[in-house]
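Every protein chain except one is present and positioned as in the full complex.
Residue numbering begins at 1 within each chain, and the chains themselves are lettered A, B and C in the order written.
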Amino acid sequence: MPVPALTAEEIAELLHEVFPQAFYPGCGLSLERVDYGDVRVRRAYHEDYIRPGGTISGPTMMELADFAMYVAVFSAIGRQPLAVTTNLNINFLRKPAQADLIADARLMKVGKRLAVGEVTIYSEGSDQPVAHVTSTYSIP
Amino acid sequence: MPVPALTAEEIAELLHEVFPQAFYPGCGLSLERVDYGDVRVRRAYHEDYIRPGGTISGPTMMELADFAMYVAVFSAIGRQPLAVTTNLNINFLRKPAQADLIADARLMKVGKRLAVGEVTIYSEGSDQPVAHVTSTYSIP
Amino acid sequence: MPVPALTAEEIAELLHEVFPQAFYPGCGLSLERVDYGDVRVRRAYHEDYIRPGGTISGPTMMELADFAMYVAVFSAIGRQPLAVTTNLNINFLRKPAQADLIADARLMKVGKRLAVGEVTIYSEGSDQPVAHVTSTYSIP
Partner (left out) sequence: MPVPALTAEEIAELLHEVFPQAFYPGCGLSLERVDYGDVRVRRAYHEDYIRPGGTISGPTMMELADFAMYVAVFSAIGRQPLAVTTNLNINFLRKPAQADLIADARLMKVGKRLAVGEVTIYSEGSDQPVAHVTSTYSIP
């Protein structure tokens, strides 16, 4: 496997620089592991994410999946903050626990124009996925 | 077309009651029109939604689409706050303006177990869609 | 609306020339209407398409949707047989009748690199859709 184009620290700095509304100290998002096209990110639990039924809302998981893909794209193609999502498909599989969410993103294709990946989301402490995502990014 | 199961006012009250973290005075979401399985909602523009490139972030549009579907499901089947998304697929079509987002949701199927709909999102003042969504809700 | 880049007759000739295994006299596929990025195609009923439960198989509808998109792409960008599907998402809505299938395809975006459209499939004689598709084609 190639080495990642950027390290976790470099990606965190880039995110804070270009997307300060979403990624700042205390935002609850963190990068746990960055390999080439293969990353793990975390969303700290917050009661604001709860929806009726006592479960974490769908948009919280969609945002986390999109974030995980963004990080995975940087890990493969480097500093390209204008890469944008063109498609995202999510299946909700199980009711998440009231706990941190862990998202594993893995690119299946890194082309010149498109990167395609999948993201699996877990509640911390469980190995049963709560959601599964496939997504395509367009590379400028 | 049947009459809606709930009016816009009844749905707004229900949302505020069951989902107060997401729907409260000043949250920026509003219901513009509610017919049976066919609704329009609005997300007021806020600079926090901007992502690199000066465009509104993908998760902002995904959240709005999911909200529009939730309202459309209520308009067809009534007070069922435990209805949950099982699938959402979004295609991003154009760079949105720095303006309010309007989402039109329309159910294509209202079954006993599943409701399936599509959502088209526009920037206020434009008739070219910025995103298109299909989504399935599971009905308890 | 712009005029279509190719007429129905020109598209039928192109299909027969470049894709003779799929489109030939008696293949059961026909072009009913071709406007710019907005077409209607038909699949004649054949008992080979029936699956358990007495309904038309999913792959029969997926193939028809992909064909409808291919025709819609030609109607907008002209003779580009190397345009290829990059994504297709289908929701099955109702059990189709044992009858012809009609597919209406409409492009929502015609960009330089990608075309995105939706396809709605009906059983002949019904106005309730049996399946809904969104799809992206990559333009060479």
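Keep in mind that, in the parts below, contacts are C-beta pairs under 8 Å (C-beta built on N, C-alpha and C of every residue); 3 or more make two chains touch, one makes a residue touch a chain.
Not measured: the values here are computed from a predicted model.
From the options A:60, A:75, A:89 or A:138, the residue with contact to the unseen chain in the full assembly is A:89. Against the chain not shown here, chain B presents residues 86-87, 89, 113-114, 136, 138. On the side of chain A, the interface with the absent chain consists of residues 87, 89, 91, 93-94, 108-109, 116, 118, 129, 132, 134, 136, using the contact rule stated above.
Panel shows chain C; residues 18-19, 21-22, 47-53, 55, 57-59, 62-63, 66, 81-82, 84-92 of it touch the chain omitted from the view.
In this text, only the chains that are shown with their structure count from here on.
In the contact between chain A and chain B, the residue numbers used by both copies make up over half of all numbers at that interface.
For the pair chain B and chain C, the CA-based superposition corresponds to a rotation of 180 degrees in steps of 5.
In this view the innermost chain, defined by its CA centroid being closest to the centroid of all protein CA atoms, is B. Chain geometry summary: the mean Cα position of chain A and that of chain C are 34 Å apart.
Between the CA-based centres of chain B and chain C the separation comes to 28 Å, rounded to the whole angstrom.
Averaged Cα coordinates give chain A a centre that lies 23 Å from the centre of chain B.
Of all residues in chain C, those that touch two or more other chains are 89, 136.
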